[in-house]
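Encoded as C-alpha cells, the structure appears first; notes follow it.
Every protein chain but one is kept in place in this view of the complex.
Labels A and B are assigned to the chains in the order they are written; within every chain, residues are numbered from 1.
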Amino acid sequence: MDSPLLPHGVKRCTPGVFFLWTLPWLALLAWGGLSAVLCLWKGLNQTNMSNVFAFALWIVFDLAVIALGAGAFFTGFLTYIVGRKELKSIINTAVIIGFICYSGAMAMLGIDIGQPIRGWFIFWHANIHSMLVEVSFCITCYLTVLAIEFIPIILENRKIEKVKELRLLGHNLHEVMAVFAATGTFLSFFHQGSLGGMFGVMYARPFAAREGFYIWPWTFFLFVLSAIACGPCFTILCTKLTEFLSRKKLVPDDAIQFLAKMSGWLLTLYMVLKTLDYLGWIYGVVPRAGLTFMDFFNEGPYGVWMIIVEMVFCGFLPAIILMTPAGRKSQGWLIFASLLNCTGIVLNRFLFIIVTLAVPVMPFDRFWGYLPTWQEWGIGLAVIGYGFIVFSLAYRYLPMFPKETALNPLPVE
Amino acid sequence: MKITRRNFIASVVGGVVGIQVTPLPWKLTDDAAIWTQNWPWVPVPPTGAATEENTVCNLCPGGCGISVRKVDQRAVKIEGRTDYPINPGGVCPVGMGGLQLLYDNDMRFPGPMKRAGARGEGQFVEISWGEAYDILASRISKLRKAGRPEAIAAVDGNAEGTTTSLLIQRFMRAVGSPNYVKPASITDTYAMGNLLMLGKSTPMAYDLENSDYVLSFGCGLLEGWGAPGRVMNAWGMWHDANPAKRKTKVVQIESRASNTASKADFWVAPRPGTDGALALGIAHVLISKGRLDQRFLDNFSFGFNDLTSLSGQKKPGFKSLVLKNYSPAQVEKITGVDANAIVSLAENFSKAKTPVAIYGKGKNNLNGSLYEFMAVQSLNAIAGRINRPGGVLLPDPLPLSPLPDFDPDEAAAEGLKKPRLDGAGSPAYPFSQSLINHFAKAINNSAQSPVDTLLVFSANPFFTVPDGGGFKNALEKIPFIVSFSPYRDETANMADLILPDHNYLEKMEDTVWPVGLQYPFFGLSKPVVEPVNNTRNVGDVVISLAKAVGNETGGVFPWENFEEALQVRAKGLFEAGGGMVHYDPSHPAWRFNPFRSIPKPTYGSFDEMWEAMKSGGMWYRPVTLGKSWEGLFSTPSGKFEFVSQKLAQAVMAYSHETSVKEAFRQLGIRVSGAEAFMGHYQAPKLGVDRSKYPLFMVPYEMMNLAGGWIPTPPFLYKTLFDSQLLKNESFAAINPETAAKYNLGQGDRVLVESPAGQLKVRVDLFEGAMPGMVYMPLGFGHTAYDEFQKGKGVNPNNIVNALNDPVSGYPVWWNTPVKLTKV
Partner (left out) sequence: MKKENDHGKPDAGHKALHQSRQKYGMVIDLDKCTGCGTCMVACAAENNVPVRADQTDKERTITWMRLYKISNGKKFPHTEVSYFPRPCMHCDHHPPCVSVCVATATKLDFNTGIVSQIYTRCIGCRYCQAACPYGARYFNWWDVFPQDKGMDRYLSPDVSPRMRGVVEKCTFCHHRLMRAKSQAYAEGRREVAEGEYVTACTEACPAGAITFGDLNNPKHAVSKLSKHPYAFRLLERLGTEPKVYYLSSRDWVRRLADNFLPGEYQPVVNRTWAEEEWSTKPGRDQF
C-alpha cells in the first residue's frame, strides 16, 4: 500500500511487518519521552547525577555516539575530497548514521543542561577559552551540514523525485556536495578534537589532564584519531546488520574492505599514540600531581582491568585483525573486530568521563559511586530507538544503498 | 485564489522565512532568558532600609552578644558583636542559625492553643489568651480550694537566677506547691560542691583566659561547655599563630577523641566515670613530691592533714587517704591511664605558672558527679589555685536585688508543708535543689499521679531527661499538662494547653552569670523584631496568671509587667555601683585591672543605666580577686574544706534517724571514715549482669547539634557528617577492635540494648573511641518539631539506665551497660 513510495526495483517487507519491526523502538522512544518530560518538568533531581558526577551517563552516550558517527565525515572526506569512487555505495549510509548520532546527541545535551531555555547563552555569552563552546559551535554547524547532506538522499525518494524543482535541487546539491564534505571534515576535526580537549584541559583533574603539547591538550588529537578509527567500523557494523536483517547483500565488498583497511591503519596509529599517551601520563602528569598510577584504582569498581581491556582486547586485537587481509576478509572476524573497535572507543570515553569524576583529587575526600536512574537510561536508550527508526525508514523509502538493485536483481515476472 | 499544493507550500515557506527577518524570534529568546530568572516560585527577598539591632543570644546560658541585621522589619542575619565581653566577634552554630527558629512556622505555635488530637500527636486548636488564662487559673484555684495545691507542679528549664525562673518559683510558692523542679545541669553539681567545700554556692568562676595550663576533666571545651562563645574565643587566643603569644597548654581528659581531645595539646583517656580517681592520682604525685601551696594549706584549708575527732582520736585526713589509696599504680588500675603519664601530668601541672583544673561533663546541659568535682577542686586547692589569677576565683554573686519576700496565704502555707515529690532536700538528698529523675519516678511508682497539673517552662523533659524514658511515661499519667514553649517540642505535644512564650529575638530576658565565667556579668536581651506569632513573654504571662488565680496570689506580683520585675532586680546592680555597660575590646573584662583607674560609670541615674543596658545588652565588672582571705570561705571551719563538715553533719543527722549503715546505703556512699566526706572515687554499683551487658554506652554532645530544649536550626544539618546522620539513621561510634568482636563493619545496623530499652543505630568505626564503649550523640531522635528534625536518628536518653550519683542523687548518665546485636 505504501509501494508507490518505495524505491524502484527493490523488495521491501509488507507495511504490517515493518510496523511490527518498529514497535520495540517506538517503545524505547516512549520511555525516553516520559523520562525527558520528567527531567524538564521536575528537574535533574530525576537523575542520579550529583555534584560529584556532574557529567554522567548522558555525556558518555553523547561522546560515544559522536565518536561512532565520525564515519559520516570521514567517509565523506574519502569519497568527495580523496575521491574514492567505490565509497559512493556506502556514503549515504554513513551520512544517515552521522545525522542520527549528532541529532541524538544534541537532543540529549538539551535535556542535560540545567537551564535548557538558556542554552543559547553558549553562543551569546560564548567564552572562547572553553573547549565546550568550541564543541557546541562545531557540532551545531556540522549538524546543519549533515542535514544538507541528508536532503538530496531524501529528495531521491520516488515520489518526491516527481516534483521537478526538488529533483533539480537534489541534483545541484549533489554537484556541490564536495564543498559540504570539506566543511564537515573541517568542523568535525575540531569538535572531535575539542571533545578530547574538554577533558585534557582539566589540569586540576590528574586522571584526565593531558596538557603540554604546545597550546593543546594532546587528547585533542587522540579523540580525532580514535573517532575516525572507529567511525568507519560502526558504518560497517550498521551495514552488516541491515544486510543480515534484510537477508541480502547491499554494499559491494570493495567499499567495505576499503573502510576496514582504513580503520585498521588508523586504529594501529591510534594505538601507538595512545600507548605513548598512557606512558606520558603515567610518568609525566601523574607523578607531577604527586600520585602514582595505582592510586587511581585503590577504591571502587573501576580498576586497571578497564585500561587493559581498552588497550589490549579492544585496541591492539582489532587493529591486528583489521590490518591482516585474511582477518578483515572473513565476515566473522571483520564484524568481531569492528565490535571490539567500537567498544574500545566507548570504554575510552567512559574512562575519561566517569572515572575522572569518581576519583577524588583531595587526599581526604572519598571515592563516590554512581548508578543511573531509569530516567537516565530512558533518555539514553531513546537515542538508540530513534536511530533504528530513522535508519529503517531511510532504508525502506530511500535509495540508501545505490548498488542494492544491481546486487539483488528482481526476478522478472 | 484557489489553494494548490504548490502555493500552499510556497506561502508556508515564505511565512517561515518572513518571520525570521522580524524582531519576533529575538524578542522571544530574550524574554525566555528573563523568564528563567523570574519563575514565580523563586523567592524575591524584598529590599528596604537595613539596620543593625544589638541584643543577647539566649539559646543557651552562654549569653553571647549578637547584632541582628534587619531589612525593614525582617531579621535577615545574626552576627556576633565585637564590642561584647563574652564572645568578641563570633557565635556558635546554633546561635548563627537562630533566625530559622524565629521564622520556621512548622516549628512554632501560632498562639495559645488547646489540645485537639490524642496526646503526642501535636493536634491543637487556637484559642484566645483570655480563654487560656481562664482554663488554667480556674484549674489552679480548684486545686487550691480542694486543699491540694501541691498537686500543681512545675518543670522550669530557665537558667538558675534568671528573673523568669524567680517569677515561676514565686508563683509556685504563692499557689502553695513545693513541687518546683529544674532539670539537673552541671551548675547544680558546681553549686553543691562549692557549698560543701567553700560553704557557699558561689558562681563557678574558672579564670581560663589567664591560665597557662588548663587541665580539663571532661569539659567539652569545643562541644559547648561553659559559655561556648567565651570558651571558643579563649581557645583561639590559646592557639595564636604567633608562638610567642602561645602560652597556654590545654590537656583534655576524656575517654573519646572528641574535638576537644583531638585539638588539645595533649589528650588523656581514662575510663568514663573515673576522672575523680585520676585527679587524686595527680594529687598523690604533688603531695609525695611536696609540690604544694603549703601557705594556703596551713592557713586556709581544713581536713588536708589528719583530723582529731571530738573524742580526741586521730583520723586520717585527705593527705593520708590520698597517699594510701591513690598512688599512680592504684589509679592506673582504676582509670586505665598509664602511671607514668599520671606522673608527667602532675609534673606539668605543678611546673605551670598559672594552671587550673576544671571539671565538667560535655556541655552544661547535664549534671556531673559530686565526688568527682570535689576531687578536682581538691587538686586546685593543694596546688594553691584557689582565688589566684588563672585559677579558680571566688567572686560574690551578682548584686541583684531580691524580689520582695511575702507570706503565702494559708491555703498555700498548707501545701508548702507537704514533702517534695522528688525528695530533694530530704535527709537522703540533703543538698539537692531538685531531682527531676526522682520526680518522674515518684509519679510512675504511684497508682494515680500525685501531680494533677504540670506546668512546663523552657524545658523538654520528654526528650532531655536521661532516665530511659521515665519522664515520658510520667507525662502520660499526669491528667493536665500546660506548656509555655514557643516550639512544638515533644513535651508540648503531650500538653493539653499551650501558652506560647516569645522566641528569644522577640522578648526581653536576662542572662545571669554565664557558666564558668570569672567576672560578674549580667546580660539583657531585648526584642529586635515584632512577635511573629500571637505569643507573650512568659514573664508577663506568669504575672497575669497569678492575678487571674486570685487576689492573694495576684498581690504577690505587684508589677505591671515583666520589665518592671527585671528593673526591680537590676536596681541592685545600680546601687552596687562600678558596673560597666559598654565594652571596649582593647580592655578585655578578664584582664586584671585593665584600666589604670576604674573608670567612672557612664551613667548617673538608674534610668540612664537601664537605657544603656537595653541598648548595650550588658552589665559587668572586670575580673578581681577576693580581697581578703578571711571571710572568703563560709564553711563551718571558715576555711576551704577538703573534708566537708557540712556533709559529715548531714550524714550524722541522717544516721540518727536510721543507722549509720543505712544512712550510708541511702546516700550511696561506699567508703568509710573521712574519705566519705571528701572527693574520692568509688566504683559504681551497677546492679547489672555484666556478662549480659558487656559494653558501656556513653552519650556525647556536639557543638553543632542542640541537645537540650532548643530545636536544632535546619542549617546545622548541613554541618553533620554522613557518618553521624545518614537519611534518618544516626550512628554510634565504636572502636574497630570492639566492632570486630561483633563482626560489625562501617555503616552496619546494630541494636544497642540496655536494661532500660534498645535502639537501632548504624555503626561508625572510629579509632578515637575507647574500646568497649558505644558512643551515641545527644540531640537526635526527635519525634516533634518539623520535617527537619522529626524522626532523624535516635535519642540515647531512652536507654540510659541511670544510677544515683552518691549524695547528690543526680542521674549517672555516662555509663550505661549495654550489649550489641547485629541486625
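Quick note on the criterion: contacts are C-beta pairs under 8 Å (C-beta built on N, C-alpha and C of every residue); 3 or more make two chains touch, one makes a residue touch a chain.
Bear in mind that the values here come from a model prediction, so they are computed numbers and not experimental data.
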Which of B:P684, B:P713, B:P796 or B:P817 touches the missing chain? It is B:P713
Per the definition of touch given earlier, which of A:I113, A:L168 or A:V272 contacts the omitted chain? A:I113
Would you mind spotting which of B:A75, B:M494 or B:A612 touches the chain that isn't drawn? B:A75
Residue, one of B:Q37, B:S691 or B:N743, that touches the chain absent here: B:Q37
Of the residues listed, B:R6, B:K27, B:K145 or B:H239, which one is in contact with the missing chain? B:H239
Missing-chain contacts on chain A, rising order, are 43-45, 49-55, 112-115, 118-119, 121-122, 124-127, 129-133, 136, 198, 201-206, 211-212, 287-292, 295, 356-357, 361-365, 368
So that we can see where the missing chain sits, which residues of chain B does it touch? 36-37, 39, 41-48, 69, 71, 74-80, 87, 89-93, 96-97, 99-100, 102-106, 222, 228-229, 232-233, 235-237, 239, 241, 243, 246, 249, 257, 259, 262-263, 265-269, 337-338, 340-341, 343-344, 347-348, 532, 703-704, 713-723, 725-727, 735, 766-771, 786-788
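Quick note on the criterion: only the chains that are shown with their structure count from here on.
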Can you check how far apart chain A and chain B are, centre to centre, with Cα atoms defining each centre and the answer in Å? 65
Looking at the complex, which residues from chain B come into contact with chain A? 29, 32-33, 35-36
List the residues on chain A that touch chain B in their complex, please. 115, 117-118, 120-121
